[in-house]
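Here is the structure we will look at, set down as structure tokens.
What you see is the complex with one protein chain gone and the rest in place.
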Amino acid sequence: MTQRRNLQGNEACALGAIRAGCRFFAGYPITPSSEVAEAMARELPRVGGTFIQMEDEIASMGAVVGASMGGVKAMTATSGPGFSLKQENLGYACGAEVPCVIVNVMRGGPSTGMPTRPSQGDIMQTRWGTHGDHSIIVLAPASVAEAYSETIRAVNLSETLRVPVVVLLDEVVGHLVETVDLDAIPAGAEVWRKFATGPREGFEPYAVTDDLVPPMPRPGDGYRSHTTGLTHGPSGFPTQVPDQARAAIQRLSDKLDLHREAIESYRTRAIEDAEVLIVAIGITARAAQAAVTDLRAQGVRAGLFRPVTLWPFPEQALRDTVENSGARAVIVPEMNQGQMVLEVERLLAGRAEVHRLNRIDGEVIAPAQIARKAIEVLA
Amino acid sequence: MKDAMEQVASRDAGSAAEFDIRQYVRLDQMPHFLCPGCGHGIALRALLWAIHDLGLDKDKLAVVSGIGCSGRLSAYVDANSFHTTHGRPLAFATGLALARPDLHVIVITGDGDSLAIGGNHLIHACRRNLNMTCMMLNNEVYGMTGGQVSPTTSAGRLTTTTPAGNSEPVFDACALAAGAGATFVGREVTMQIVALRNLLRDAITHDGFSFVEVMSDCTEIFGRKNDLGSSPEMILSQKSAMRPFAYRNTVDEPFRPNTMPTGVLARHERAEYGAAYREMCARRQDKGAK
Partner (left out) sequence: MMDTLEIRFSGSGGQGLILAARILAAALVAQGRNVAQSQSYEPVSRGGLSRSDLVISDGEADFPLGGGLDYLLVLDSAAANASDALLGEKSVVLVDAELVPDPPKGAFSTRALPFAETARQLGNRRVANIVALGALAGSGPICDNTALEACLRDMAPAKYADLNVEAFRAGQRLVA
């Protein structure tokens, strides 16, 4: 039987997380992401999970990492100012390889900014928000159905790769209500991190395995290992021996490189013969879809490349798309002063001209605006 | 010293023989990094002794620490140990204890870690009453970063960031914890290791959040800077400044300072957070089913 219903993007994140086995949520109220916490507070007890509203954003990130270290899938949700506050403990999750999911619903910034207005100003912060070299995965849904399916994927990727995963929405997608049939969205089998098994004696919690993802010890299973944010070798204890430090830091990024194929995801529309290619995420990508349809109706060969995995950016796929379509112009519309465009410029240097289309007034970029830009750059 | 020796002899002398600290520390992590004369080692010994006495399963023991000299102690405990971020061990421990009510969660923190950068987490942990024990090592200084002023540095003391002497008032950590609603609050000096062990035993078995402040000493940095003498001298003067809470009304008060009481300072019953949450949720589910 079909279960079609109207669901909000933020709530879809909560339901997706629960569907993927998330059983712990710690959060702090902030617009425009509070509905994620509210849905979790309501839904988690129904599946035996635990919700807690912590005293601040920092604490809620800490509690999420703590719960996950206890062997329970955990998530939090926030927006700009709160995401800034979470960065140190997010870095801990990167360094200590603790699976967790952070939903960040982007609002206008900097600082308190425009709490109820959409933005895409955190594109670079999600990549480089916490200090030091680190790897992280960022998924950027563009619809309510995708908020659900990508949060499921976020939980699964965080588990299989022992890495924090950010689900990056803009305020519009977070608050958008769309008709979805959750039962029709393939959720797949539940995915768990590899828990440590085998001999306790001589166990190394950060041993280098073939897949570069060390099995994680679960408290109570008898391994009694040490977890620290200090740079650590295979034993889990701090090290400052140069070779060991380099290997430990390098493995974190090698790990994501090795599994890039499983991480990367993107969608395209009308790219085969596109002379102008639009690269966009979130609600801006939805506007770009309409723009492509309108442009095609006018005889302009426009196409869309939409990264669903924002970081690591689907590099080869974008290069191939430009090469195969022969597009001579690329437009990157985004609700910021130009962030994703920096990555696109880096990837396409010498291959196509890259144009910016930015909006920072708290309003979305309309399809007509993108269509006008496309006609302008082709002229 | 005689006073302390008598106490050791008179209280629980028997279990001292059975307790072998080597069963509770990671010998492969020795030698530890604490300075000679640092009181933190005594506090850790008292904690492990209490764990031994209570017969806690090491596999079910989680020791969570923050950053600073106190933060390094978790690495020496043969348990599930988590060395977290500065000021946040209580936040991490809250997630861990809520997600895994079957674990014994013990937080080791310091005066800077829990009263300055992590102050918010401390007061809310006290208010919430989630089942865990927080052992706060108060050595009046940021030792690991080289000796800066902390929220518990005594008036007039020299530190690297109070070159003219400390002009700030101190936090009374136990009064703060009790005021924030902690259901078990206690304080002890390292010199009274048996009393400290007993206090920690009571704290660990308390149902809810328990807070224990240990008056530690930083001989190498704080003591040296303020000319407080050797470690024995520091802990002796510390002991003479403390009075067991039970003696607070005794007549010798004019002759000895009585500003920092030791022992159990607050203890009362209140619903444990995790159990209360789970009960509320179950009640709501029942209502929904009707």
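Chains here go by letter, A and B, matching the order in which they are written, and residues are numbered from 1 within each.
Everything below uses one rule, namely that a residue touches a chain if its C-beta (ideal position, glycine included) is under 8 Å from a C-beta of that chain, and two chains touch if they have at least 3 such contacts.
What you see is a predicted model; the values in this text were computed from it and never measured.
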Displayed chains contacting the withheld chain: A
Of A:176, A:212 or A:263, the residue in touch with the unshown chain: A:176
Option from A:287, A:308 or A:331 whose C-beta touches the chain left out: A:287
Which of A:4, A:46, A:246 or A:260 contacts the chain that the document leaves out: A:4
Identified contact with the non-displayed chain, of A:89, A:143, A:156 or A:336: A:143
Residue among A:21, A:115, A:234 or A:338 that touches the chain left out of view: A:115
Interface with the undisplayed chain - residues on subunit A: 4-6, 31, 115-116, 143, 145, 172, 175-179, 283, 286-287, 289-290, 293, 364, 366-368
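Keep in mind that, in the parts below, only the chains that are shown with their structure count from here on.
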Separation of subunit A from subunit B, taking each centre as the mean of its C-alpha atoms, in whole Å: 39
List of subunit A residues in touch with subunit B within their complex: 23-24, 26, 45-46, 50, 52, 54-56, 58-72, 74, 88-89, 92, 217, 219-230, 237-238
Subunit A partner contacts - residues on subunit B that touch it in the complex: 26, 29, 58-60, 62, 64, 74-75, 78-85, 88, 90-100, 102-103, 120-121, 123-124, 277, 281-282, 284-285
